[in-house]
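Below is one structure; the comments refer to it alone.
Missing here is one protein chain; the remaining ones are kept as they sit in the complex.
First chain written, first letter: the chains are A, B and C, and each begins at residue 1.
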Amino acid sequence: MPENDNLPDGSVIHFTLKGRNLKGTVLGRRDQYLSIKLESGYNIMAIPDKITKIEKGRVSMKVETEYPKESGEGINISVISTGGTIVSKVDYTTGAVFPSLDITEITSRFRYMERSYHIRNVPFLNILSENMEPEQWMNLARKILEESRKSEGIVVSHGTDTMTYTASALSFLFRELSVPVIMVGSQRSSDRPSTDSYLNMEAAINFASTDFGEVGISMHSSISDERISLLRGVRTRKMHSSRRDAFRAIGESPVGYFQEGLVNLSGNYSKKSEKTTMFDRIEKRAGILYFHPGIEIDDLSGYLEKKMGVVIMGTGLGHISTKFIDVLKEYTDSGRIAIMTTQCIYGTTDLDVYTTGRMLSRAGVTWAGNLLPEAALAKMMVVMGNYPEFEWQKRMRSNMRGEIVEREELGVF
Amino acid sequence: MPENDNLPDGSVIHFTLKGRNLKGTVLGRRDQYLSIKLESGYNIMAIPDKITKIEKGRVSMKVETEYPKESGEGINISVISTGGTIVSKVDYTTGAVFPSLDITEITSRFRYMERSYHIRNVPFLNILSENMEPEQWMNLARKILEESRKSEGIVVSHGTDTMTYTASALSFLFRELSVPVIMVGSQRSSDRPSTDSYLNMEAAINFASTDFGEVGISMHSSISDERISLLRGVRTRKMHSSRRDAFRAIGESPVGYFQEGLVNLSGNYSKKSEKTTMFDRIEKRAGILYFHPGIEIDDLSGYLEKKMGVVIMGTGLGHISTKFIDVLKEYTDSGRIAIMTTQCIYGTTDLDVYTTGRMLSRAGVTWAGNLLPEAALAKMMVVMGNYPEFEWQKRMRSNMRGEIVEREELGVF
Amino acid sequence: MEKFPENSKIGLEVHLQVNAGKLFCSCESEGKDAGASFTRVLHSSSGESGSSDISTIYEESRNKTFRYLVSTNSCLVESDEEPPHRINEVALATALRLAISFSSDILERVVVMRKVVIDGSNTSGFQRTSLVSLGGEVSRGRYRSKISTICLEEDACRKIEENGNRITYSLDRLGLPLIEISTEPDLKDAEGAIEIAREIGERLLVTGLLRKGADSIRQDVNFSMGHGRVEIKGVSKLTAISAILENEVSRQKNLEEAVNIWKSRGGPENVSFVVNNAILNGTNSRMIIKAVENGKDILLSRLRNGRGLLKSGEFRIGREIADALKQIGINGILHYDELPAYGITREEKERIIEFLDLGEHDSFLVLLEEQENLEKAQDVINRRIEKILSGDFSETRAAMEDNTTRFMRPLSGSSRMYPETDIRVIEVTPEMIEEARKDVPIPLDELVSQISSEYGISGQDASTLIWNGSLGIFKKMAARGDPKMICRILVQKIPEIERKREIRIPMEHVEELIDFCLSRSYGRYSVERAIDLLSEGMSPSDIESGNFLEPLSESEITDLLDSINDKKNISAISRKMVEITKRPVDNSLIARAIEKLSRK
Partner (left out) sequence: MEKFPENSKIGLEVHLQVNAGKLFCSCESEGKDAGASFTRVLHSSSGESGSSDISTIYEESRNKTFRYLVSTNSCLVESDEEPPHRINEVALATALRLAISFSSDILERVVVMRKVVIDGSNTSGFQRTSLVSLGGEVSRGRYRSKISTICLEEDACRKIEENGNRITYSLDRLGLPLIEISTEPDLKDAEGAIEIAREIGERLLVTGLLRKGADSIRQDVNFSMGHGRVEIKGVSKLTAISAILENEVSRQKNLEEAVNIWKSRGGPENVSFVVNNAILNGTNSRMIIKAVENGKDILLSRLRNGRGLLKSGEFRIGREIADALKQIGINGILHYDELPAYGITREEKERIIEFLDLGEHDSFLVLLEEQENLEKAQDVINRRIEKILSGDFSETRAAMEDNTTRFMRPLSGSSRMYPETDIRVIEVTPEMIEEARKDVPIPLDELVSQISSEYGISGQDASTLIWNGSLGIFKKMAARGDPKMICRILVQKIPEIERKREIRIPMEHVEELIDFCLSRSYGRYSVERAIDLLSEGMSPSDIESGNFLEPLSESEITDLLDSINDKKNISAISRKMVEITKRPVDNSLIARAIEKLSRK
């Protein structure tokens, strides 16, 4: 079918397929198959018997995403997007889904939003969150710093996959925050009517206008579209790969909730400061090691050398096979840092209780209560980047941003 | 104080300390300090002013742990211990805590236990569970196979840290089971009156007398001493470092419960078979990789070469930075296997949904629904050890032991 | 009865539920309430470029909250909390078999689409649907219709309750596989539509994979008679098609006539409401009093030249307007023709007439609604009147219990569809088609006579076996002997006992016990006894292990007769023997034994 080869996407063609006359728009091709959107709206992938006519003009396959850079009236809120699709739209002509930054899609749903908030749309990055790198944390922090001079609250839209890593990194990078920094994402993408992005974003903007002076996360509290949690960035983990309520505060309750247009905060958070200041370096050479039976000393040798610090996800209260003790001792003796966390996710580490723990402790391995592995990684990168080596261990143990829950209550597991 | 240096542990001494006359038993020394148990029961660590008298004879510091090898009457249950302390005892003379295998401590608490079960005590290993290695899984499986010819049910006491790894490994190693294999441990060690080991073990013995034909785990359902869960080995994770109810079924409900002397099973399990058969090889060269922002291609290079298979703990539905695609393609092209799991712990992987997933899938990365990372590791070791290379991917995707929950209901997260 | 107009065109969309689990997950076909629920709102991605689908916007404007009752046959997929799994292979194969059966051309690639439906009947806000084959033909008796497409789609939620802006659905039906067979609008009358629909339904029935239950076959009927296409949704009983279509013909005829009158009077002007909350001061109408108490305003508008057309004789334009308003959640509308009524007096009506300064042919509308909704309501009414006046009656309508139809929404266009990105394009391999070809369903009557002659049972019985869904087990058992006996058990014994005891006997238990009996050459009495014991709640394993099925031998019967005095009533003797031995008895053996005894 040589005739097909030159058909550009977007061509509207009349063709025969299995003897029937059909009309449709060419959307693309894979091997010999054309992907065609029929008039009925169905897409087919087929090899037409014959193309009988090619209409003049083409359907545009590229959608221009125009959106207001600012909208609404009231409190200034900057919405910085990093590639999480705040609003997706569907182009029903081609069936294509495309991201949009038109935040008015959300604010215009409720009159109170338009009246209360003046939104600044700040496109910043456009990447999949699994491709986020530590350098970008720094850049994002700088962008937030810049916006903090223009707005009273910052919302950062972000893919959910690595959102808690970024939230932790931002938490440690900011020494003081004069604005709430609220991260928001969606577990069901916004091209579907059942998306959670609208409500998560509505809540995020509301959270961003409070006196919350930390980095928080705004996501569904349950699978119902009823209540949104404000979660502390350094204590939150994505605990389910797909559910709306995947984001859970680990070892503590959410800082607050948004429900029926109202914000209700617990009070258990740092109030915003007079100004925003940040650390300006990050030590990238840090990584996470997941301990498991069968892991060999050989596995670590090359790896450890490349890292200035390592977060170990040990078992239970923070244990790994005792065969690693010497390697770790050598490692920490060389001025590097190893911090123990638990692969249980919930609960504290404690290297005082069991023999292995005490051996690890003597080998120079640090532990810091229930510090989460992801938060430990971000903390380590910031601490190593900005403090002298002799302070690393002490800083890692200290509670800098509420990343260590001193009192775990019964109800939070 | 040269006179102290020759004092053997267990010596009963009269001494003066800060001018006061005291008497006590020497328990040990650290630096110049003697650890002494006073008559009041308090231990002190001190440097006596003067030792005035050393009594004749010494208190024994070693406790002989004698226990019946068999006890009770009724159904034969083998209790294989791997170093988890089923029963600890305290020697109040020295204050020492020592493990014991005297299972009658538990069975004798309830008349029905003594009347219903004939317990065979089978000491097998005596290690900390974080030191468990894949070879020992094989040996343990062989021991179970041996005991399955003598008993109607097997209980394996095990440290909780790596219990789910061992449970998963046993699950895959046994092709058929003619006996229930119930693993049991304790989160509060049995030298304290509040230990959970008694109730967990009582339940385990009861579970071991049912028609459950899988490898299960018997641990507290809540922090109350009321109900014990029977959990499927391949679907269970230790989710808290210290709580009694740390063991959670992930993505499904427990298989059953034990409460007030009664077992209640759901029916959602494989019944025991006519005979017990097992795989007899294991491929140790497999490991777990925890993806995180900042991980570099360099980090993997040496590591991957040493492994025939790797379990990746990706983000969300199973994603990692796209910069790794080529490395992984090369890896799988060389006949090795990479399986994607999620660091969310809960929820499924799905490499059909997002771009990154589809790229990984095309690069030869396998995925298998909500297969847990720990179960994936054990499964991989068994599959690679016992099936030809061309079947690995298919086997990893197939549901061999209930390790993949086909239907995740709402209530289980 | 209305005559069908000459230019009538009738087409069908028959939806068949396939009994093979769910289409995109591993849940079962049947389930019950699991005791949990959740709520959702739906958002339309309203800023789409291109031709935005008006129906989507219509439904969006309703601003509803949906509550979903979790069922035991639902998982995270139905809750829209997990991506769909891969397609149900049995359902797809069944669609292929039907396609082959109707000579429809199967596409080599199946692309799963999302069709936006935001009435809450799908938790995701869309229905997954895919085109499986194009063209084909279905015929029955003298009727014949071309098939346009065969699609495989998901069924929607079952609606449980509607309470203002809150609608409750059950998840039990959501995601069941539906095969949708659409015909061209080439039928001329209701009878043809009924026959063709029946033929389509029977073809899935024949595969044994048609789900049982009231809603297993549903059809939408497309109808036109020159005023544009009306799509009538949700006709569940075939026999209702006649009445529904006749009612629709009358409706369109009357509408046409009313429009002509209206136009002849000079037509309407735009409806334009004014607020006058004082006009009915002092009224005794409870409806008005209650509305005012609830904070509603009284909105009044003239309806130029509309007198007598809204509700009088056969004219019902008032209902057309009310139905349209209902879509945006506004219910309180009154008009000239229906007053005085609802406690509103003639005098009060006069006050309105005076206030609005009505002319001779003018009508009025009274809307009890908050003032802030004035413009929305006005807009809906004007658009509705404009459309009716244009003579284009095309729209989607819902079939009602009383065989009338109600306005539901404008016709859906193609612009509701976009690809389901969570599911890969499915390749229909030659092997799959080959496999489907091995078992293509034939028409029901052919199957009935085939079964009837092959097993020596009546056509009636064969037909019942098929409708019961027990043909499969029958064939399996019959291959092992005594088809008639097995047929009797399946067709008579079991349905009878189920009806009487109001229970369901699991077919797999029946199968196990019939198998047990046949393998031991136990006959009819044993099998019947097995069914009786099953119906009493015994498990198959208990029945098998308890020696309950071995029939009494003649010698055993003879022995037992010793203890029985009255040897006249054979069925009484039989009952007694069953009672004593708990085992089946062949009455003819009793008769023979008695005879032998008497001859001694």
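The rule is simple: contacts are C-beta pairs under 8 Å (C-beta built on N, C-alpha and C of every residue); 3 or more make two chains touch, one makes a residue touch a chain.
Computed from a prediction, not measured in an experiment: that's the story for all the values here.
Visitor: One chain isn't displayed here. Which of the visible ones does it touch?
Guide: When the full complex is considered, the omitted chain touches A, B.
Visitor: Among the options B:Pro8, B:Pro193 or B:Gly267, which residue touches the chain absent from this view?
Guide: Reading the full complex, the residue touching the unseen chain is B:Pro193.
Visitor: Which listed residue (A:Pro193, A:Gly347, A:Gly364 or A:Gly385) would be found touching the missing chain in the intact complex?
Guide: A:Gly347
Visitor: Just to verify: which one of B:Ile54, B:Ile75, B:Leu125 or B:Ile223 makes contact with the chain not shown?
Guide: In the full complex, the listed residue that touches the missing chain is B:Ile223.
Visitor: Pick out the residues on subunit A that sit against the missing chain.
Guide: Touching the missing chain: residues 317, 347-348, 350, 352-353, 406-411.
Visitor: Could you please point out the subunit B residues that touch the chain left off the display?
Guide: 17-20, 33, 35, 38-47, 63, 87-97, 100, 102, 105, 109, 188, 190-195, 198-199, 222-226, 242-244
As a working rule, only the chains that are shown with their structure count from here on.
Visitor: Quick one: most central chain, C-alpha centroids?
Guide: A
Visitor: Calculate how many whole Å lie between the centre of subunit A and the centre of subunit B, each centre taken as the average of the chain's C-alpha atoms.
Guide: 33
Visitor: Centroid from C-alpha atoms only, then distance subunit B to subunit C, rounded to Å. What do you get?
Guide: One centre to the other, that is 53 Å.
Visitor: Just how far, in Å, is the C-alpha centre of subunit C from the one of subunit A?
Guide: Roughly 43 Å, centre to centre.
Visitor: What are the residues of subunit B that contact at least two other chains?
Guide: 317, 347-348, 350, 410
Visitor: For subunit C, write out the residues touching at least two other chains, lowest number first.
Guide: 38, 76, 79, 81-83, 421
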